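Here it is, the structure in full.
Note that one protein chain of the assembly has been removed; the remaining protein chains are unaltered in position.
Moving on to subunit A:
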Amino acid sequence: MKWRKILAAGMGLVMAAGLMSGCGGQTKEADNNKKDSQEKAMGRYVEEDLKPPVQDGETPVGAYEKDGTLWLYTSSGNAETGMKYYFYQYQDGKWSEAQEETGLTSAEMYVNHIEYGQDGNLYAMGTPTNTSEDVPYGWHVLKNNSDGDTWEDITPENLLKADESGYTAMLVDIDALADGSLCVGNGSSGQAEIYKDGEKVFSADMEPMMSNYQNTICASQNRLAVTAKDGKSVDFYDTEDYSAVGNVPLEEKGESYNIAAGSDGTWYSLTEKGLIRFQETGDLIETLLDGSYGKMGASEVGVSSFFCGEEDDFYALYNEYDKGRLYMAHYTYNKEMPVSAENTLTVYSLKENKTVEQAISLFQTQNPDIRVDYSYAVGQYEKPNSDDIRSLNTELLNGEGADVLILDRLPVDSYIEKGVLMDISGLRDELVKDSGMLENIGKALDRDGKVYGIPARVGLPVMAAKDDTGKALESLEALTSYLNENPDAQVLGDTIHTSAAESLLSVMYQDLVKEDGGIDEEKMIQFLDDCLKIFENMDTKMLEEAYGYDPEENEDKNVYFSAGYFSALKDGRVSLYELQGYSSMMYPAYSIKKAGIEPQTIHNCYVPYTIAGINASSKQQEAAELFIKALLADDVQGSETMDGYPVTESAFKNMLAYADTEAAQQDVVSSSFKDPKTGEEVMEEYGNADSQTLQIYLDLIRTLDNPFIPNRTLYDTVMEEVEKCYEGTETSAEAAKAIVQKMDTYLSE
């Protein structure tokens, strides 16, 4: 029996040890000491901004390196003034002055990409500014002649043949093989094609792309790399016999893989995830630089050119769409740089936030020794739920929450009450004083003289009406009496019932919610009755059918005020807008100006977004403050992420300066739609607001003093009950009773 006892004891010990191993008693300090004692792994690629001396309004066309000199091509101009092309040379750390590429300028083309071929020639692709018999409509390929000054149109004939609908092939990328054969990415056919002496000799499926320029193909001395049809891998073809020689699956990307050929048969890819080295056999896939360390990880940037340098270095030419400028990056290996940053700053937001992503990109460049670990629960247009908040709370209670918390839609007051958030009034004062942050916006989370969050973006709710209908929205009482006097009035501009209800709720929020947060049942009944009357008068059911409204669609539009956004102002209707930046005000500013009226604020309120707070238990409070400063830096504030206006005076100034540029004023949108009610065809052309108009809106922001941070539980409960009333399964009295009951329960918790 003795062996049994030994076995039993042994088993017990092993299982106990197994359990214990999951909860190791090693402290963090001990762990850090151990880490410190080990030698840090050093050496990684770093990004350097080469800062070419380009002028405002110049957009990137392409870049390449030849004989140790970097060549950068840009364009400027428009259809009226004509296109001009420039090039810059970079050698020994110095840029040359801008020189006009007269050959391209005289070609009268909208050139959107230049590529250096394997045959040592320069190729350009674009569309003619004016079509003629000699230069027909379609995408053209130009080749730089040996004299270096002129360009020859070498477009294969069949690329200019129109299809049944009258469209010619749309080119998305070009390259050239060592023998001078032309490679094109044909977006129309979804194929990569090779033309030899104008004749198509090869085609293969590629990822379908239909935008102007996508880096989908890349030639080396003996291979053609093509982004595969599934968009998740790269196919390789031998350029001698065009046989398929390999397929390498890569991590999924947002847009292109941006492939570049190395000199030794190695390939490189640049995506938002980072700079990756791989081989066509798929044996080696290695991340050389994580996307969070460079411009590639930023949102709203596109890659115009990506290629290898001559000394194990890389170049990438980025187009920063939102800022209307370019960024020339040089990636070099720095053996003094730690492989991974010594410190990590964690940032959390409930929803994906583009401004935060911009700030991370800037912060990483400014602080290469701190790595930012950003996480979020749901995407930008998804709706978070209470489970997401509970997951975060679990971390906060364990003292493991993120250092920087983006407080949008989080239970901020509970966090403040529990002491989760640090008082950052000192930082706010510093930002107001030194960074020109708008003082009124900085007060959004002011509680008893302490500041717990700083908004990096702001939404501007405005309303516009041609007559005095706007007075109906001054209070719930005013709305009800207006509807009694005008029983057929639709009050709001045409929209779907959910937007109308959300907007009305936002406008009437202060009227409906009592001081203790409870709901006045009588007022709620009145509100719901008014909503139903407006839906009926507006004929939302007909509008929804015409607009193709899908009740199952669950997209979170991230706006509280929206009614009649894209319809012209008419008598007896109020349009409500929540403007979230320069681009978002295109149509509203146009229609308000056209109507000859002024925009009005709604109860003087503004919607703070990207509200950054610091976790009181954070060990990285200094870095967290630096991160908030990055959020308010000109670079981030100036980027157009469509999630709110900037909140600094300098960003306002830059925005006003941009509004006066040719680039801003040339950005014109044409829209045509059929008015579902009148059947009338409406065609409109509008563009960005000019600086004078923009000034009116920015001045409004400066005057606002009422932060609109609604209770999401109330908001969701009301919307749920409105839906039942709209479907006719509940009366407004029943709905109001349910809302009051639920809110009473909420408050009594």
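Note that in this section a residue touches a chain if its C-beta (ideal position, glycine included) is under 8 Å from a C-beta of that chain, and two chains touch if they have at least 3 such contacts; residues count from 1.
Simple rule for what comes next: contacts and distances are computed from a predicted model.
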item	value
Record-based protein name (UniProt) of the chain missing from this complex, from "Ion-translocating oxidoreductase complex subunit B", "Acyl carrier protein", "Probable chemoreceptor glutamine deamidase CheD" or "Sugar ABC transporter permease"	"Sugar ABC transporter permease"
Residue among A:386, A:510 or A:703 touching the omitted chain	A:386
Selected residue (touches chain absent from view) among A:161, A:418 or A:594	A:418
Identified contact with the non-displayed chain, of A:396, A:576 or A:700	A:396
Contact set of subunit A toward the excluded chain (per top definition)	1, 4-5, 8-9, 11-12, 15-16, 19, 23, 386, 389-390, 393, 396-397, 411, 414-415, 418-420, 616-617, 713, 717, 724, 727, 729-730, 734, 738, 741-742, 745-746, 748-749
